[in-house]
Each structure stands twice: as C-alpha cells, then as structure tokens.
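A single protein chain has been omitted from the complex, and every remaining protein chain is retained in its original position.
Going by the order they are written in, the chains are A, B and C; count residues from 1 in each one.
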Amino acid sequence: MKLKRVLKNRDEAGTVIDNDLMIIAGPCSVENYDVMDSTVAFLKSLGISYIRGGAFKPRTSPYSFQGLGDKGLEILREVKLKYDVKIVSEIMDVRDIEGICEVADIVQIGSRNMYNYPLLKEVGRLNKKVLLKRGLSATIEEWLSAAEYISLEGNDDIILCERGIRTFETYTRNTLDLNCVPVIKQKTKLKVIVDPSHGTGRRELIKPMSLAAIAAGADGLMIEIHPEPEKALSDGNQSVDFEGFKSIYREVLRLHRYLNME
Amino acid sequence: MKLKRVLKNRDEAGTVIDNDLMIIAGPCSVENYDVMDSTVAFLKSLGISYIRGGAFKPRTSPYSFQGLGDKGLEILREVKLKYDVKIVSEIMDVRDIEGICEVADIVQIGSRNMYNYPLLKEVGRLNKKVLLKRGLSATIEEWLSAAEYISLEGNDDIILCERGIRTFETYTRNTLDLNCVPVIKQKTKLKVIVDPSHGTGRRELIKPMSLAAIAAGADGLMIEIHPEPEKALSDGNQSVDFEGFKSIYREVLRLHRYLNME
Amino acid sequence: MKLKRVLKNRDEAGTVIDNDLMIIAGPCSVENYDVMDSTVAFLKSLGISYIRGGAFKPRTSPYSFQGLGDKGLEILREVKLKYDVKIVSEIMDVRDIEGICEVADIVQIGSRNMYNYPLLKEVGRLNKKVLLKRGLSATIEEWLSAAEYISLEGNDDIILCERGIRTFETYTRNTLDLNCVPVIKQKTKLKVIVDPSHGTGRRELIKPMSLAAIAAGADGLMIEIHPEPEKALSDGNQSVDFEGFKSIYREVLRLHRYLNME
Partner (left out) sequence: MKLKRVLKNRDEAGTVIDNDLMIIAGPCSVENYDVMDSTVAFLKSLGISYIRGGAFKPRTSPYSFQGLGDKGLEILREVKLKYDVKIVSEIMDVRDIEGICEVADIVQIGSRNMYNYPLLKEVGRLNKKVLLKRGLSATIEEWLSAAEYISLEGNDDIILCERGIRTFETYTRNTLDLNCVPVIKQKTKLKVIVDPSHGTGRRELIKPMSLAAIAAGADGLMIEIHPEPEKALSDGNQSVDFEGFKSIYREVLRLHRYLNME
C-alpha cells in the first residue's frame, strides 16, 4: 500500500526515543461536573496535564448512555479553565468539529471511526493534534492509511493509539496488540500510545499492560479513571480508582525514567 | 443487549418466506457514463431493476480512486431516467444525504460506517429504504443494534446485507458468514441479502456462494458486475462480466423458484 | 505452498459433480447401547448408511465425558453387524488405530488433530477412507497440506469436512465457512462435506445451513442426531431429534436431486 507521508524516509534514523511520556487520563465519559472536577483535581495533583473525557460517546446500543453532548463540552471547558489542563475528546460527527475544537486540545478519532474518511479529512485540515485510535479489527497497514488520509490534508500532528483488537479470546475484552508499537516506531514518523483500559477490559490487567506498553517503546498511555468505577455510566469494569491510578502511574514513570537513562 | 424494535414479537410467526427475490447488481463504482449505460442496459434486459453504483467510495488508501462524487450522481440520475431503474448508492457523509437522496431509491451504509451512529440516525429520519452492510468484524448483535439505531428514529425499512467478515483466512478476501442469514430470518423482522462479491473477493466463487445464500434463506443478493472486469477501477477481481452474470442469475432464479414451490 | 497430490492437474476437468450425496449421521458420542441402537434403526429406516459415533472423544476439559473407549467400539461393532451400516469414528491416538480400524469404515481425524502429523501419516498408510476435519483456525492451505501428508503416504481416499472456524462471533459456536466448499471443489481432487452441527452449534440453524452447503456444492453432510438431545452427554444444543432430522433430510435430498437434474 502506498504510504508517502507517514513512513520514515530512507535516510531517517531508526526509532527515535522521546524523553517525554504522554499520559492521558480521565473518565470514559463526562458524566457530571463533580466527577470531572474531582478527577481532574486529582490528576493535576500528580502532574498529569492531558485529560480525557467523552462528551459524544459512540455506543453499540442506542439505549446506552450517549454522552452529555454540548453540556459535556461545557463541563470540559470549566475544568480546563480551572485547572489549566489539556483536553482530549472524541469527535464522531463532522458537524461537531467546531464545538469540540473550541474546548479540545487533542481531537480523538475513536476505533469505530477509523474508517470514516470524511471525518479523517476534516481533522486533517485542523491545526490541532489528532489522536487516531486503531479500528476494532484494522490491520496496521489500514491504520497507517487512515493516518495518511489525515496527513495528506496537511495535518502531521498525529498520535496513534493502540486499544486492542478483536479476536476469539473472551476472557479479555480485546487483545492488546503490542507488536504494533515497535512496528510503528521503526517504520513511521508517528507517535504511538497505548490504551490498556480498552485493550484488556479488566482493571486488574492495567498496571502490567501499562508497563509492558512502555517497555515495548510506546510514547504514552491513555487510562480510564473514575472516582467510583462501580458507579461509572460506561466502562466501569476497566476503570481504575484514584489509589489504583496512583500506583500504576508511579511504576510507569519509574520504568520510563529507567529505560531512558543511559 | 436491548433490541426492542428489530426483533420479532413473541407471537409473530417464525421465518417469513418472501416470494420476491431482491437482486441488486452493478459496478463497484460509477466510473463513467458508458460503463454505467451498457451495464444498466444489460441488467434491465434481464429484468433486474435494482442497480448499484458508488459515487462516493470509501477506500482504504487515500491514493485509490475515491469515486466520481457529484459527477457520479449525475450519471446515476441519467441512467435512472433512461432505463427506469432503482438506484442503490452508498452514503459516507451526513453532508451528502440530500444529494444522494435525490437519486438513490435505497441508501447504502457500507461496512466501514456500520458503527457511524450519527449517520445511522440521519438515515433513520429518511423516508427511504436503507441497506445496512455488516461491519468488517461486527458481531450479529452489534449489527442488529446498528439497525435498531435506524429504526428508533422512525425508519423501519431496513435491509441487512452480509458481506463477509474478517478472519485469519487469506485465500478469500473475507469469510462469508451465512450462519447469520437464518439467525436474522428467525429472530428479526428485517430482510437480509448477501453480497458474495465482497464476501469472497473471487469471481469464481460467486455463483456457488450465491446459490448457497439463497438456500440459506437470504432475501436477495448484491453482485458486482462490470463489462470488462479486468479494467475496473475498483474490485475487478471480484466482478463478473455479462456472460458470467447471466449464468449466475439464471441459476439463482431457478433455485429460488424451486425453493418457494410447495 | 507445495501441494503435489491433492490439487487437480492442469488438464483435469473443473468441478466434478458427483450424484451421490454422502450423509453421515449419529450421536456426538457413543453413550450406551440403547441410544445407539435406536438411532441407527431410525437412520437405517431412512436409507442412511453412514453412522457417526465417537468412542474416543477429545474434550476441552478433562472433567467432561471422555467417551466410552473400547466399550464404545464394542457398541459400534454390534450395531454395525445388526444393521449393516458403515461406521465413522474418530481417532485421537496412534495407539488406537488397530482397535478403531476393526470397526470403523471411515476413520475421522478431528479438528484438534488436523496438525497432528504423526497421526496423519499413520492413517495415510491405511487402506481405509479418512475423514479430515478442518482445524479450529486452520487456513484452507494448511488443511490441504494436512491432506497432502495423508496422500503422500499412499492413501488418497480422503474426504475433507468443513466444521466451522473460530472467529469473534459469539452467537454461533463457530462460523461455518462455506467459501471453502467451491474452493476445494474447483482446485482439488478431494471430496468435501460439511458439518453444520459444529459449524453453528445451534439446532435451529442446521436445516438452512445444510441446504446452503448442498447449494455451495458440498458432497455431503455430517449431522449430529440424538433421540433426546437435551439428555445428550455432549453437544446436546447442536443435536437434532428424529423428527427434526427427518425434516432436514427430506429437504436436503430434494434439493440435491433438483440441483443434479439437467
């Protein structure tokens, strides 16, 4: 497949190690002001500055909570101002771009929209970072082609996010494919982070798989956190609470620092 | 998963046999007037009245032919008027709905957009048949949920289309999952047709798999045809030529008639 | 991949249509004499002469019923003599070959043993039909290579059996891959039959998928039947009862006769 823009040129160096680790954390969806406020306060206290939170949620069932929409964006705007954090939020509809871009510092293309080429082209015209999640069963090549769609429109500020692929395994929600991390680091100019929350679907697997992702060379992590995971409106099983997050974060930072020492 | 609208009610009859077979045929994409004209003339001569042809093509690579867009719609309009046929054409972008609906009698949601909920909701508000293809690796339940999204907005005129799922098999482009046909016929109120062109990716498999689909209870077929498949701008390997199509169609009709005799 | 023996030669005809339909039926496992006797009596009354029944059962869990072993072979021998039928029974262990061959007319290599090359070589040295099931996630090419292992030892009397592959779909036990039927008929000299019982895992799907298999060109079917499916020691959900079987068989025969008329 032709990939002119995202691949490294022949004479570029191999894997570029970046000393900055990008940690994005937050609840699956923006549920209400209090959950968002307490979560961001906590994350900020740890020094984390990228906050995730979906205002528009693509849900398999039309009867599931669909996100707060504009009300959710409003909450994101408030915590952004109050805590001076950067917001990562998903875009599902080309008609929502303007509204989301007013708040979000990074616009996320979710798994279900990785093949949504009109949407890819639109975010390719933005002057804003794009987080591109891998499709539910996308090959690495298709995923890079999706990035190429964005890049071709002029926006090269793309972060790929591995979030697990669909296999026959039923014990975990998805199968986290860490093989893709060194492939992307070796072949392309793009950053790649890993989402162990969706990639496992189980809270107790998030710490070891976060460490594995870092060791594989990932540029960062995206982790779902909720003050009371058992009450979350979406993805509670895979969300960690504050204590759980702190423990994961401490070990991740320590490992990353160690790996980047020379 | 909750599915209120698409499932049969407890007291409804089992599989409803429909004596009409829906055959949709045409080139993968609208390439130019001549190909479209000769193909529709041929199909019309066989008595086929549903014509497929993509004006907007979702392609994995941004460097592949992306469809003629509005020019393609114009060609579809011309052949529609000339031959009095019904047009089936894919919609990828909510902003194209008006233009496509002026021409198309059935709007198609392709595999890559099965999880595109804003698009599903929009076609749910139309007073027009919707052809909903199964996602590349969607479960049957997720597919029915996508139909439920459409139905909830008021449009119950939904035809599902099985087009193969992604597996580890490499000899065929996809694995046609005919198991889903009786599942859908037994459990839901929806029609289901089968696309053996995408479901196999190989011309020589289209006839046997068309017959298998009909025997499994499918309500129809969607088949790619091209006057010169080796020159097609997309999906040539899986397109049949006029002679090939005639042979498939004759046997399909004969089998369908036989199965519906009592 | 090199496949010298099972592929058609360049000058051989395409699909060879065989007027005989091979129907193999019987319980998943030999449970006791009475079940076997009543089932064979019933099948014989329909004119079916190939009887399946496992004496040695490969079960995922060591705590599941493992088959009656030699006692099961004894029961098979008795019904074989009483009803003059042909026995199809699975072999899992090279050390059981002699015992099974005394009773079985067709030795079955199950899915879990498709890659068991020592076993394949041993049955390749027999002067007896071999039924080779496709591995749980085997590609068509790997399956043909397994047949090549058998053929290379001198035994060309091989029947392939498609029994569903493993995918992400959870509603059905496996995904029946009927694409493989025309591939095998077009490319190889081998017969191919279809097992809709394992290929769907659901009783209500067996009739439509049996018809689909025949329409796709399969040379036969292998179907699980039990006098009281709900009491079966293995695979009850996918077994049909006598009435159910009769209805399937009648329609299958009728379709096969129709398809072979000229």
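One rule holds in what follows: a residue touches a chain if its C-beta (ideal position, glycine included) is under 8 Å from a C-beta of that chain, and two chains touch if they have at least 3 such contacts.
The structure presented is a predicted model; accordingly, all values stated were derived computationally and were not measured.
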| item | value |
| --- | --- |
| Residue, one of A:N113, A:N155 or A:T200, that touches the chain absent here | A:T200 |
| Which of C:R112, C:K128, C:R203 or C:R254 contacts the chain that the document leaves out | C:R112 |
| Of A:I140, A:C161 or A:V240, the one touching the omitted chain in the full complex | A:I140 |
| From A:G53, A:G72 or A:G217, residue that would touch the chain that is not displayed | A:G217 |
| Missing-chain contacts mapped onto chain C | 1-2, 4, 58-63, 92-95, 112-113, 115-118, 135-137, 142, 145, 148-149, 152, 166 |
| Those residues of chain A which, in the complete complex, touch the missing chain | 137, 139-141, 165, 167-172, 175-179, 181-183, 185-186, 199-200, 204-205, 208-209, 211-217, 255, 258-259 |
| For chain B, residues in touch with the removed chain | 137, 166-168, 170 |
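The rule is short, and it goes like this: only the chains that are shown with their structure count from here on.
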| item | value |
| --- | --- |
| Superposition of chain B upon chain C: rotation angle, C-alpha, nearest 5 degrees | 180 |
| Far-end chain from chain C, centres as C-alpha averages | A |
| Euclidean distance of C-alpha centroids - chain B vs chain C, Å | 34 |
| Length of the line joining the C-alpha centres of chain A and chain C, rounded to whole Å | 47 |
| Junction residues of chain A - those touching two or more other chains | 137, 166 |
